[in-house]
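Excluded from the complex is one protein chain; the other protein chains are retained at their positions.
Chain nomenclature is as follows: A and B, assigned in order of appearance, with residue numbering initiated at 1 for each chain independently.
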Amino acid sequence: MAIITTTLTMPVTGERIHHASDLELARAAAAGDSAAFEKLYEQHHRRVYSLCLRMLGNGTHAEDLTQEVFLQVYKKIGSFRGDSAFTTWLHRLTVNQVLMHFRRRGVKLEHTSEEGDFTNVVDTPLQSTRRISMVDRLALEKAISQLPPGYRTVFVLHDVEGYEHEEISSVLDVSIGTSKSQLHKARMRLRELLTKK
Amino acid sequence: MVCKQCQELISEYIDGGLELGEQSNVERHLAGCEPCRAVRDDLLQIVHFSQQLPVQSPSRALWPRISADVTELQPSLWTRTLRSLAGFQALKFNFSVPQLIAGAAALAIIISTGVIISRRDNGPAQLAGVSAVTPSDVTPLSQADLQQLEKQINQLSAAVEQRKEAWDPELRTAFERNLLYIDQSLVECRHQLKDNPADNVSQELMLNAYREKVRLLEGFEKF
Partner (left out) sequence: MVYKSGHTRHTTRKRSIQFCLLLFFCFALITVSADSQSRFERTYTPRRAAHLTISNVNGRVNVVAWDKRTIHARASSASYVTIQDRVIGDDITISTKRNLRLGRADFEVSVPPETSITIKNIVGNIELRGITGHVSVSSIDSDVRLVKVNSSAVDVLVTSGDVFFDGELRDGGSYSLQSMKGDLDVTLPSATPFNLNARALSENINLGSFLSSLTGSSRGPKGFSGTYLKGGCRLTLTAYAGRILLHKK
């Protein structure tokens, strides 16, 4: 496929950076324009970091993984064609990096332990009418970080990031039924964690 | 419907994923059951607040680390000069320079691996404490063989394209689906080789995937 050489070879400088679209910045970065790459980082690094933080539950690991993600962005930016939004492309790359991180560490998402994870959590009986109070954001973030990796991954992708079960099943290579089941279990665990006295 | 059944369906109910019959059953149960309503309300809160969680920021020290990594990857002044002299920027390829260098290195590795393996004894490799994975007894391909394989694939693809229109839709779907799986694997292998041209496992898997593509095309060419 032919490239638009004029766009690629002209660096995106100064005022143009401020108003350049993600596609323009990506093309410039692919051509070696470091200012364009830095701009992409400025615009997107928080979202990448937040996703890593919530999936991994650990700030240090999340920063390390964010670093790896942007390194992959730099290496693969030439393959971004603008077929999808840059955020979609970046998001998918981030999720893949998180999953590879889990695999490298032998974290088995599909074998989530059902026992012994929450020995301190009050098991809310089916018939209890107790409700969680107004959800405290910090308490919710902490509770998410306490979920087992499999539950946490599906919950973050679905409820926080807005993925559909079809996309989750494709990304995680599980059935749609498994994705739905994991999501429900994650939500119920969060409820238990948030009602703990 | 009992509470256990209702609570198992609550998430799908909240997400609007239940069929009308089940949805009605759940709603009927909820109308008369406060504990299950409590579960529903709690999950609604969790979902609502999760959707509104703010983005977090990493430390300021992160960008300098990324910048340093990226600087190491950038081509040297000599490479950039070479590129401009050779007129690479005028070429209508969709590769960046790091990708071109990685591709050339991958080809060099394939050729040199072929020379080395052809001189080695056969037999199972037992390497203690070595982190790199040794190649299996796969016949390595030279650059000429790789080109021959690609030519064979192009010829077979053209032959299959001509016949495909007359196929049963089920046959066509089976072919296209499986071709997609192979092509996806080839794309993944190429990406991994771009990241690490010395990745001999990805090389082996890529060559294997090419052979698999030939097998698929030969299989369907007969229809």
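Please note the rule applied: contacts are C-beta pairs under 8 Å (C-beta built on N, C-alpha and C of every residue); 3 or more make two chains touch, one makes a residue touch a chain.
Just so it is clear, the model here is predicted, and its values are computed rather than measured.
Enquirer: Thinking of the whole complex, not just what is shown, which of B:51, B:147 or B:184 touches the missing chain?
Expert: B:184
Enquirer: For chain B, which residues touch the unseen chain?
Expert: Touching the missing chain: residues 124-128, 130-134, 136, 166-168, 170-171, 174, 177-178, 181-182, 184-185, 188-189, 192, 199, 201-202, 204-205, 208-209, 212, 215-216, 219-220, 222-223.
Enquirer: Which chain A residues touch the hidden chain?
Expert: 100, 103-104, 108, 173
Quick note on the criterion: only the chains that are shown with their structure count from here on.
Enquirer: Show me the residue ranges of chain A that touch chain B in the complex, using the header's touch definition.
Expert: 1-3, 5, 8-9, 30-32, 34, 37-38, 41, 45-47, 49-50, 53-54, 59, 62-63, 66-67, 70-72, 74-79, 126-132, 134-135, 137, 140-141, 144, 155, 159-160, 162, 180, 183-184, 187-188, 190-191, 194-195
Enquirer: Quick one: in the complex, what on chain B touches chain A?
Expert: Chain B reaches chain A through residues 3-4, 7-8, 10-12, 17, 34-35, 38-39, 41-43, 45-51, 53-59, 62-63, 65-67, 69-70, 73-75, 80, 89-90, 92-99, 191, 194-195.
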